[in-house]
Every structure is written in structure tokens, then in C-alpha cells.
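With one protein chain removed, the remaining protein chains of the complex are shown where they sit.
Labels run A and B following the written order; every chain starts at residue 1.
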Amino acid sequence: MTQLPESTERKLGLVIDLDTCVGCHACVIACKGWNTEHYGAPLSDQDPYGAEPSGTFLNRIHSYEVQPETGPAQLVHFPKSCLHCEDAPCVTVCPTGASYKRTEDGIVLVNETDCIGCGLCAWACPYGAREMDRAEGVMKKCTLCVDRIYNENLPEIDRTPACVRTCPAGARHFGDLGDPRSDVSRLVAERGGMDLMPEQGTKPVNKYLPPRPKDRLDQETDILAPLLAPVAEDAKGFLGWLDRTLERLPGPANRPSEPRRDKRGER
Amino acid sequence: MHPAPSIIAFSTFSGLGLGLLFWLGIDPDPPTGWVAFTFFVIAYVLAVGGLVSSTFHLGRPERAIKAFTQWRSSWLSREAWASVAALVVMALYGLGLVFFDANWTILGWLGAALAMLTVLTTSMIYTQMKTVPRWNMWLTPVLFIALSLAGGALLSGRVTIAIWLLALAGAVQLGWWVVGDTRLVQSGTTMETATGLGPMGTVRSFEPPHTGTNYLLDEMVHVVGRRHAQKLRLIAFGLMIVLPILLLLLPFPHIFGILALLSHAAGVLASRWLFFAEAEHVVGLYYGMR
Partner (left out) sequence: MGQPRIDTSPAVSDEVRKTTCYMCACRCGIDVHMKVGPDGEKRVAYIEGNRDHPVNRGVLCAKGSAGIMQHNAPSRLRAPLKRVGPRGSGEFEEISWDEAMQIATDWLEPLRETAPEKLAFFTGRDQSQSFTSFWAQNFGTPNYAAHGGFCSVNMAAAGIYTMGGAFWEFGQPDWDHTKLFMIFGVAEDHDSNPIKMGLGKIKARGAKVIGVNPIRTGYNAIADDWVGITPGTDGLFILSLVHELLRAGKIDLDYLARYTNAPVLVNGDPKLPEHGLFLRNESDKPLVMDRDTGKLTPFDQPGVKPDLAATYRRAGNTHRTVMHHLAERYLDSRYAPDAVAKTCGVPAAKIRRIAAEIAHVAFEQAIEIDQPWTDFRGERHETMKGRPVSFHAMRGISAHSNGFQTARALHVLQILLGSVETPGGFRFKPPYPKPATAHPKPHCKVTPGKPLDGPHLGFVQGPDDLALRDDGTPARIDKAFTWENPMSAHGLMHMVISNAHAGDPYRIDTLFMYMANMAWNSSMNTRGVMEMLTDTDASGNYVIPRIIYSDAYSSEMVAYADLVLPDTTYLERHDCISLLDRPISEADAAADAIRWPVVEPDRDVRCFQLVLCDLGARLCLPGFVNEDGSQKYADYADYITHHERRPGIGPLAGWRMGETGLTGGRGGVNEAQIDSYIANGGFWTAHIPEEGQYYKPWNTAYQDWAVEIGLYDAPAPYLFQLYVEPLRRFQLAAEGHGQRQPPDYLRERIKATLDPLPIWYAPLEDGHVDPEAFPVHALTQRPMAMYHSWGSQNAWLRQIHGHNPLYLPTNLWQRHGFAEGDWARVTSAHGEITVPVAHMAALNENTVWTWNAIGKRKGAWALDKDAPEATKGFLLNHLIHELLPPKGDGLRWANSDPITGQAAWFDLRVKIEKAAAPDEAHPVFQPQISPVGEGPDELRWKIGS
């Protein structure tokens, strides 16, 4: 199955909101936990309590500092896992057919029993989405929790990838990006969802929602948002204003107040 | 990229061995008997030894046989087929020369073509990697084939041809370095495109996802100092090209030929080390490294 399918019935993937991700690594560990216990070999750790701990993770959070032309630098937390590309170069380089892209949903998977651990797929992936498990000698990657999203042993609401289920800020969204009416597709349309390394031609299914413009208060002019107009410059003036204002407050509080409006919910 | 000794040894020695097989295959007047036997043993030790060494790089070498299945799309699979085909055909050809004193020319030509095809498939494994812009250019297969041919010529004692081919390979190597140095920039892949944050400003890695190392960093991110690399390039080029040519220009080519060969092999090993060590995988950009 080294060849890519011409097209897939659905394009399941993630939409990651960089304006909301606080960089807490919750998704990283939820992924590690689920995929250590489920799908294929456990994600191993070498020297876990030693001088050079390192292990297999399928999802990792980078953080970047961005310096705009004007204004203060910004920090962006940046989760990264397999993007389940439409033109997945990792699949076509595989000599054994262990790597494949599913025709029904577009998920890119590794069939671990066929994997020889040559590492070529990891070389071919521009995103660093694949990591060789050093204990098992096979390539591991995000499965989009294929053993959760269809799992009839889970309540329907839990049939999402572990990273999405656990994300405290709700910065991760899962759905069919091939369906323009899906929630995820709408989010991508509304918020200008983007591809990573579009020039690599991989056509990633996962999209990233860019951070919203920041530090606008620094830039806004008085026209857009007028500053406060003073009513007083000192305590004496303030008390004068206070007196005048209190006079205008609604009538005595001890009068039973009348219903003032119809119930229309929150205004 | 991590300069894995197994891969460096594999590509260097199999390149030499396959180069020798090429010259044996197209030799209109090939050696026979014990002489042929010696040549073929050398060629096979190098080629097969290289191939075996490459399996050390595998996580599950016991499943290596599965690598033959995906020849329609995978260069590694094609390499597997090509190398087996080249070795089998050349084995038959060699059988004829050694034991039957027979020159089955067609087999020789076919084996020679397959040997170079094998070198080509090996080089294409690297060349196809868009993720490694330094490799991802047509000069890469040219370089591999030129070095294989030159090394093969040297091994097979073709002094004049070897001198010319070494000169050619040297030119290609220089070109490969010069052009290669510009490839990452030319690829257009930057931290800004990697993160999509370019429209906001200049992007810098603030904190990696993990303070220790991982497979990606070990395998794909190898930082070699610029000065160090330049020095190694000089050494590699001197050993691989300059010194062998000088040695070959001296009298007593058989004695100096062996020295030339050893020098060349050492030079190719150094060049191959640089081939990996200097190669910037774009994933390094996510770590703020190249």
C-alpha cells in the first residue's frame, strides 16, 4: 500500500488554534498515555530516570517567539503531530508497504508488523511527525486515535483523539476537513486556517488557525477608542460630581420596584 | 542528518564494489580464472558487505525481505531489486569468467547496467527527499555514479580512465558542494513557512518541546560547524580526488595504485560523512536549527 489513494472518502484531521493554545503539554501526555497502552507497541522511553532521558512521543509542543515589526515580541505555543497529508511523502518512500493512507478517512498509519524500521519515512516527512521507537525498532506516528474515533466500546462523545478530548483550552478540533460544511472546515474558513510548509507540496489535512492580531491597544488611536473624559480633577471636584450624580440615581430604594421589562433573557 | 557509520560505509563500499562490477561487466577483454575470481571477490565483498552493513541501520533487520514489495513507488525497494539483480547477473557472468573461461558479453553489459542502476537507486533514495534540499537535486545521482565509476576504474586498474573519471567526479563534487550550499535557501522553506507565523514577524525558536534529545534530533539534526566542514571538505577532496590523481601520475601505478585506491576510499568516506552531516533536514527548522 505504498501508493497513495487517488482520493479518500473523508479527510479526517485536526484543526489547531494557535490563538488559544497555552502550551500546557496536556495533549502530549494524553497521547503518550493512550498510545502507550493502545495501538501497536508501547511508546518506550530510554534512560527514563537517567542522564539522557528520551522517548517516543507522537505529538509535541514547540514554542516560538515572534518579533513583529512594531510592538512587543509574542510567544506562540505550537503543537505538532502528523498532519495526515494528502500527498504524504512518508507513504510513498516506504519500501515494505507498512506505511499507508487509509482510503476511507485519509488517516496515515504504520502497520507495525510490516515495518522494518528503515527510517526513510521519517526522513521524508518535513514535519518531524514520525519517531522510531527504539525499543521496538518500528516507526511510530499519530494514528489520529483510529482506535478511539470508531471505537464502539467508548461513548460516542469520547470518540475523538485523546489529545482533543483532553485539551483544557479547547484549542484542538477534530473532524472531516473534506466536508466544507463540517465544524472544522467552517473554523478554517472563518479564521484563515493555514498549511504548514505549503511549498513542500504535501497538502496537509491538519490546519492551523493563526494567532489573532495582538497588542492592538498599543496601536489603536483615539478615534477608534476615545480615552476617558474627566468629570473631576481632584477629590473636591469628584465629590461635587458625586453629589450631582447621586441626585439623578433612581428613586428611593425602599419603594417596591416595578417589573421594568419583559423577560427576554440576557441582553 | 545523522552521519550513521553503517549508511556511510554502505554507500561508499557498495558504490566501489558496484563500480568495479560495472567495469568488469563492460570489459571487452575481461580477466578470467583466478584473476577474475579475485576481482569478483573484491567486488562482492565490497558490494555485499555494504548492503549487509546497511541493514544495521534497520530497526527490524529480520524483516528486511519485506523491502522488496514496493518497487512501484519506493526507491529503497527498487534498490533492493536492482542490487539483487545486479549481483545475480554479475554472479552468472563471473561464473562464466572464472570457471568456464567464457565471456557472456550480454550478461556482462546487463550486469554493468544493473550495477549502475543500483547506484542510481541508492542515490535516488537521497535525491527524492524534498525535506533535505541539499540532496534534492539532479547533481546527487551524478555524483554517486561518477564516484562509483571512478572508484571502480581505480579498483579495476584502469589508470587513465580513472584519472579522467576522478577529475570528472571531483568537478561534480565541487559543483555539488557549491550548489548544495544554496539549496536550503532556494527551497523556500524557512521557520516562517514551517510555522506559518511568517506574516506576524520574524520567528525564533523559544523553547523546544523537550529538553533532552529525541529520535528526530538524533537522526535528522546534526550540527556541524562551518569551519570544521570546510576543513573536512578539503581533506575529503584531497584524499578522494587530488592525491589519487597525483599517485596515478607517478610511475609504478600498481604500487601507487593501491595507495591511490586507499586514499580515494578514505576520501569518499569523508565526503559521504559530510554528505550526511552537512545535510539540513527541514524538520530542524522547527527546532530553530538547520
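Everything below uses one rule, namely that a residue touches a chain if its C-beta (ideal position, glycine included) is under 8 Å from a C-beta of that chain, and two chains touch if they have at least 3 such contacts.
Being a predicted model, the structure only gives us computed values, none of them experimental.
*Asks:* Relative to the complete complex, which of the depicted chains are touched by the chain excluded from display?
*Replies:* Missing chain, whole complex, touching shown chains: A, B.
*Asks:* One chain is left out of this view; which of A:Leu58, A:Cys82 or A:Ala162 touches it in the full complex?
*Replies:* Of these options, the touching residue for the absent chain is A:Ala162.
*Asks:* Considering the whole complex, not just the chains shown, which residues of chain B touch the missing one?
*Replies:* 204, 206, 209-212, 214
*Asks:* Tell me which stretches of chain A touch the chain missing from the display.
*Replies:* 1, 17, 19-26, 28-30, 32-34, 36-38, 41-42, 44-55, 57, 63, 65, 67, 72-77, 97, 100, 102-103, 109, 111, 114, 135-136, 146-147, 149-154, 157-158, 162, 165-171, 211-212, 214-218, 220, 225-235, 238-239, 241-243, 245-246, 249-250, 252-254, 256-257, 259-261, 263-267
As a working rule, only the chains that are shown with their structure count from here on.
*Asks:* For chain A and chain B, let me know how many angstrom lie between their CA-based centres, rounded off.
*Replies:* One centre to the other, that is 41 Å.
*Asks:* For chain B, which residues are in contact with chain A within the complex?
*Replies:* Chain B residues touching chain A: 1, 57-61, 63-64, 66-70, 72-77, 80, 125, 128-132, 187-189, 191, 193-197, 199-210, 212-216, 218-220, 281-283, 286-287.
*Asks:* How about chain A: which of its residues touch chain B in the complex?
*Replies:* 2-3, 18, 28, 52-57, 60-69, 73-76, 78, 80, 89, 92-98, 114-120, 122-128, 131-134, 136-139, 194-201, 208, 210-211
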